[in-house]
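The complex appears here minus one protein chain, its other protein chains still in place.
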Amino acid sequence: MQKRTLSQKLSFWAERGLLYTLLTTVALLMLFPLIYMVIASLKTTVDFNSNPRRLLPYTHVTEALAGRQEVPVYEFSVNDEEKRYLISQIDANNSDKSDFAYLGEVADLEAKVKLGSHAEQRRNIDVLGIIPIAYRNEEGQKIRIEDQTLTLIPTENIVQLAGNNSIFENFRVYDVFIDGELVQTWLDSIDQPVPLKAYMLPTIAEAGEELTIKVSEPITLLDARDSDRDYDSVIVSSPTQETTLVWAYNASIDVFLDQENPQNVIYAIESFVKPVEVIEFQFSNYEAVLGLADEPSLRMDRALVNTAFVTILVTIGQITTSLFGGYAFSRMRFRGRDTLFLVYLGSIMVPFVVLIVPIYRLMTALGWEDHLVSLIVPWIFTAYGTFLIRQFFITIPKELEEAALLDGCGRLRILWRIFIPLSTPALATHAIFTFLYAWNSFLWPLIIINTGNKEDQVLTLALITLGNINADKPNIVMTGAAVMILPPMIVFILAQRYFIEGIATSGLKG
Amino acid sequence: MNKRLFVIALITLLSLTLLTPVLAQDSGDITLRWRTRPDNQEEADVYQAISDAIDAEWDGVTLRYEAGGTETAGYQDTLITEIEAGTAPDVFWIPGTDIARFAEAGLILNLAEYAAADEDFSVEDFVEQPMFHLTFSQDGEPALWGLPRDVSSFAIYYNIDLFDQAGIDYPGGENWDWEAFREAAEEITALGGDIRGFGMNNWWANYGYWLNAAGSSFFTEDLRSCGLDNENTVVALEFLSSLYKDGLAVPYGEDAEGPFRAGNVGMFINGRWATPGMTQVDFNWNVAELPAGPAGQSNWVFWGAYVVNAKTEHPEEAWELLTRLTSPEVQGQVAALGANIPSRVSEEALEVFLNTFPELGLNNQAFLNGLSYGVPETPVWFGSWSDIDNAYFNGVAEVINGDLSPQEFADTICTEVDQFFEE
Partner (left out) sequence: MATLTKPQAKSAFTPSLVLLLSMIWALAIAVYSIYLAWRIFNAEAFDVRESLGNTVQYFFGFLSLVPAVLGIFSALGFALLITNPERLNLYQRIADHELPPAQGIDRIPLLGRYVFLGLNYLGTVLSAFYLLHLWDVFIGLDEVAEAIYENRVLLWGLVGAYLLFWLSGKIIRLQRTLELIALAVGSISFILLLLFSGVHEALIYIAGQYDSLIVWIVTAVVIIFGIFTYNALQMGRTFGETPEQSIGWQGWMLVSPNVIGFGLFLAGPLLLSFYLSFTNAKVGQVPKFNGLENYTTIFSLQLREQKPEHQYPIEALDSDYSIVHTYKLGNTRYVLGARDARFWLSLENTLQFCLMLVPLATIPAIGLAVVLNSQLPGVKFYRALYFLPSVAAVVGTALIWRTALYSSQIGYLNYAIEQIINATNAIFGTDIENPQFGWLIDSRLQLFSVVLLTAWQIIGFNTVLFLAGLQGIPNALYEAASVDGASRWQQFRHITLPLLAPTTFFVVVTTIINALQVFNEPYVLYSREQQVPDTVATAVYHLYLKAFQSTSGNELGAASGFGYASAVAWVLFALIFSVTLLQFRVSRSGEER
């Protein structure tokens, strides 16, 4: 072998590098939908719906404070100090006052606006708070606080109410006056750390102090969605102090507890703060779909077994019939052979849809509807496979066969001893085609197998049912798709070396 | 032939034939198969339970419930194939729009005589609009094609959080009209990003609502021809297409439910059937009535009915099954799922419906209000609905995509569609 010069070597390796890079890039592009499917099938539902979309599966880190349920953890900075916070789970829907926000002292404006995206452009306001801009009167009508003055008078009354996890907590009762008229009574939690949103009241005021709320000029702030927004603001005055509060909006304000020091409460908007997430693959999706977990509505395991069963029988059947057929068409001269072959070829060109009703009738005449046999027996007689095998057999030298015939071999034995061993690639090709065809067929099972019949379902049907019944769990639907798509891929990868050879040597190339 | 032998043989044969029915009855219960289209597994389970309960208390009849596929899984296509081959169930459910074509083709039984013989039955027990179509007769003979399983209507599902962020009033209330709707959509879209004010799907009832609320209608009053050739159609489509053109809505034809669930859509028009699935989302939401259009409030009364296979061997039992499946108790059981509204005028069943999803504080009344002024889902007795539907569907899509002007649509659609009506 000649010695290569350095530049030759370089160009050799550069060429190879380029080739592999190109191949990999194109392969990644081509396989993107499948990669997406696999990853999406390992996501949680919330993560699947997350906006903006991310490729990798994330789960929200949760943590439980002593004696309480697990809650999601968030991370954000207050006063330039980045910390982890637990969100306090409050069911806003249970509140009959959900139109009201709670008044509360939020760390400070700086911290608050940082939760949005444009800290640099913020304007200075003394205190950012959250106050109600509307309330419901007894008839249920919503009334905005316009020029009215809201007055809150904390009373000495303390009541006990069940909070989260049915733990009784103490609440202070406030009287609320609007324009001097008593409209409602509010409660405020005394026992921190987990304030109940619905019953929260300002902690600005001391007990016994009168608090007045007046609407003032709107304040323009740049919000987290990049646009200038006018926020209502109010002046809250108590005998000792006066503060300006900005009304953000109510129902979406959440209460966060400092992870290390749960007494420390911060108010923020959940959708603006960054959740603490880790990459985690939800293999439980597969457990659910494959029936390993106890979720009967999702199970596809029976369909998987049925599909495998049907597919294997159809494949074996097709190979057998087309071996005989292909041999006869290629090697036996009999009257009517060419006409028959033409009819076979023609039948490939008839759209299947038109045959649905006649074949269905045939199935009912045989009593096969809604049974697996209707997916097997009619499909093991194939024109396409016969054609494929015939094209391959034609290429086998006649001499081999003639010698065997002279030795007194029967036709079947010739087929078994000579043709089959020689045509492994072609058979593998045919087998893969059949396998895919049977595994992926969809319209016929849809018609012939009753969707309610779980016993005889195949994967394509199960996937459609899964998609319809679990429209709210797209990640599970992706898992279903993966369960359907991955097994034939594995089979293909195992058989591929025969397959490509098979195409190369069979008549398929034209 | 020996005459005596002949007579004996004849008598034996005859007595055997006489015995056959007796023997058949001995062999056990009558089996009735019935099928309906559940929207999810919970519904399928409830129907199975209902079937089992009726089966247990009904002597001499064995019930077999088959959960049919969903709409996208070719429910009607499978049914047609089975009817053609004679393997369809005795009793099955079909949507209201399909009643006419099934009845005209003689696939379902006219139950008028069974109803007349049934003292306990009264047409007035059921909601009026579906019963009008279910008792519709082309030849003047009394007709009853089936009994409604349930009814449903549209509402606006709205994302409370987005409304709060935008700082605007929630949908509903006194001045809730198209203008208010558009304003709300604009405000919410102005929140920026992927947020859209409004979203809906694109099958007939969705654009149908806008047409109806503007005073137009799919059909003329006698239901014998196309009713869209008027200025109201233009008004409706101009308003609707401007919502899409101005980017206030999830693009027409794209699934709006996904973005709504992801919290990116302010208002989403859908039927009651979407409610149970919506409990999974992690934002606050509620429902409100559809906005009033230029011609006042509008909505649909969606319905579907249990019908009897024309080839059933047990028509009387099938009729009884129909009445049992629509009894107040069963309607209450189905209503408790919260996915549909009882079709029987029954206080108790309605009460059950109104009390569904208490933890959400859901405005269930919005759906009932919708029913009160809704246009019933219409079976087309004098034409081919699937062709009409197809023409409307594609025409409206062209208008909204800007390929056709609302005026041209209104001027030409009826020329195209009227050939799908009988003369």
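Going in written order, the chains are labelled A and B, and every chain counts its residues from 1.
Heads up, the rule we're going with is that contacts are C-beta pairs under 8 Å (C-beta built on N, C-alpha and C of every residue); 3 or more make two chains touch, one makes a residue touch a chain.
Values in this document were obtained by computation on a predicted structure and should not be read as measured data.
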Contact with the hidden chain (one of B:Y47, B:F239, B:Y252 or B:Y306): B:Y252
Positions on chain B where the hidden chain makes contact: 71-72, 76-77, 80-81, 83-86, 100-101, 104-107, 194, 201-203, 250-255, 258-259, 264, 310-311, 382-387, 389-390, 393-394, 397-398, 401, 403, 408, 411-412, 415-416, 419-422
Touch list for chain A against the chain that is not drawn: 16, 19-20, 22-23, 26-27, 30-34, 36-37, 40, 51-53, 301-302, 305-306, 309-310, 313, 320-322, 324-325, 327-329, 332-335, 337, 340, 343-359, 361-362, 366-368, 371-373, 376-383, 386, 405, 408-412, 436, 439-440, 442-443, 455-456, 459-460, 463-464, 467, 474, 477-478, 481-482, 484-485, 488-489, 492-493, 496-497, 499-500, 503-506, 508-510
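Rule of thumb we're sticking to: only the chains that are shown with their structure count from here on.
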Mean-CA-position distance for chain B and chain A (Å): 29
Complex contacts: residues of chain B adjacent to chain A: 35, 39-41, 44, 65-70, 72-75, 77-78, 81-82, 84-87, 160-161, 164-165, 167, 169-170, 190-195, 257-258, 261-264, 277-278, 280, 282, 284, 359-361
In the complex, chain A residues that touch chain B: 45-46, 49-52, 91-94, 96, 98, 133, 142, 225-227, 231-232, 247, 249-252, 271, 296-297, 356-357, 360-361, 363-364, 369-370, 446-447, 450-453, 461, 464-465, 467-474
